[in-house]
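Yeah, one chain of the complex is gone here, protein chain that is, but the others are all in their spots.
Residue numbering begins at 1 within each chain, and the chains themselves are lettered A, B and C in the order written.
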Amino acid sequence: MSIMILVTGGTFDKEYDELNGILYFKETHVPEILNHERCTVEADVRTLMMIDSLEMTDADREIILNYCRKCEEEKIVITHGTDTMEITARMLGKANIPKTIVLTGAMIPYKFGSSDGFFNLGSAIAFVETLPHGVYVVMNGRYFQWNNVRKNKKTGVFEEIG
Amino acid sequence: MSIMILVTGGTFDKEYDELNGILYFKETHVPEILNHERCTVEADVRTLMMIDSLEMTDADREIILNYCRKCEEEKIVITHGTDTMEITARMLGKANIPKTIVLTGAMIPYKFGSSDGFFNLGSAIAFVETLPHGVYVVMNGRYFQWNNVRKNKKTGVFEEIG
Amino acid sequence: MSIMILVTGGTFDKEYDELNGILYFKETHVPEILNHERCTVEADVRTLMMIDSLEMTDADREIILNYCRKCEEEKIVITHGTDTMEITARMLGKANIPKTIVLTGAMIPYKFGSSDGFFNLGSAIAFVETLPHGVYVVMNGRYFQWNNVRKNKKTGVFEEIG
Partner (left out) sequence: MSIMILVTGGTFDKEYDELNGILYFKETHVPEILNHERCTVEADVRTLMMIDSLEMTDADREIILNYCRKCEEEKIVITHGTDTMEITARMLGKANIPKTIVLTGAMIPYKFGSSDGFFNLGSAIAFVETLPHGVYVVMNGRYFQWNNVRKNKKTGVFEEIG
């Protein structure tokens, strides 16, 4: 069983530009994290885009959808900004692909040393290995069905809608 | 669904004594980690012991077994030193308790800033939520059946026996 | 010999707002750093303002100047954003106060875990203890006279003008 990890950017992969004092994207840290965590799950990492999810367009989401459809793997983890994770999840969920797709992300950049990304990536990989076909958001140690999840803007945690 | 997290020590919770330059145990960091990771899974943390797993005796394992049996929760995560994790797993597995029990640990202490414990705890919590009754070791992003797992002493990663 | 440490903000004290993904100021970390470093130098920490040095006005600099003049201590360290550190240094230098005044800062926020602020604060405290009266910028392990220093915008390091 091999896992496909699709990288789209988000806080997870943001870096701090020391010269300009801003946060920006360079390249994904997912491979070095998997290596550092001694993760032995067979996984392929593919960067589709490196963007803030607030700037993700319908065209970007089409790229993600198409990649999920066409790739060989049946188990897919997508790293994604948390702000519009629920929108991408709904779009993918409606497409009804016969695969297990898990979206995850982080509130704190990996490079800041104490990111929640390690924990979230750990649970995302575990959930994608065990959950049945479907599209899920994995945050805060839990998984949510694509059609029943939202980010609570005040607390920053994910919750069921109803 | 509530999870019981049983703490037994292990590298995960080791600290560095600045005055004597040795590694030792003070108290568990599991609650502060769950809080930092914004984990919203309903979880109870109970410290059973704080020891290096090389020093874990049969009597210690009895304590763990009894607690697993008697506690209300049906889903249990045990943080444990990696050196004898497979021994405790076998003992618990043979007891045939109708619960999902996951043992996990770390190769690097949490306090060293870049511990694999975050990742492992994230996957342990995800696996305990989804796997059927049984006893499992969760390390390196994977789960292993209690009767088919060992730590490779040379590489430090876990693998199937056969 | 007691040292006065005046805090004005700058990258050093910037924090990451997890909910909005921006950098902002809350309160200074200088006291907790001194404590963590087991610094036993007698030092008083006073926060004058918490601003990005690009937004520092002449009025703000007047506040700093007045405080340097009136405080009892003869040795003063000022934490300051690096972008206009040289401007404040020149203003203070021209005032010709009979004290040793050292400006320092950081390129990476303290909260990001691997800040150059620890190193810079360490050298600033050492230089203020040993240098004669005058105004200095301390960055990159070196001290610069107030009238012969600038930040190289391309490399981010400080250098002599001439």
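Operating definition for what follows: a contact is a pair of C-beta atoms (placed from the backbone, for glycine too) under 8 Å apart; a residue touches a chain by one contact, two chains touch by 3 or more.
Model, not experiment: these values are computed from the prediction.
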{"item": "Displayed partners of the chain not shown (whole complex)", "value": "B, C"}
{"item": "Contact with the hidden chain (one of C:76, C:92 or C:107)", "value": "C:107"}
{"item": "Residues belonging to chain B that touch the chain removed from view", "value": "11, 14, 16, 18-19, 21, 23, 52, 107-109, 111-114, 153-154, 156"}
{"item": "Touching residues on chain C - with respect to the absent chain", "value": "33-34, 36-41, 107, 113-114, 116, 118-127, 129-131, 138-143, 156-159"}
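Here is the rule we use: only the chains that are shown with their structure count from here on.
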{"item": "Graph separation of chain B and chain C (steps between touching chains)", "value": "2"}
{"item": "Whole-Å gap separating chain B and chain C, where each centre is the average of the chain's CA atoms", "value": "45"}
{"item": "Where chain B touches two or more other chains, by residue", "value": "113"}
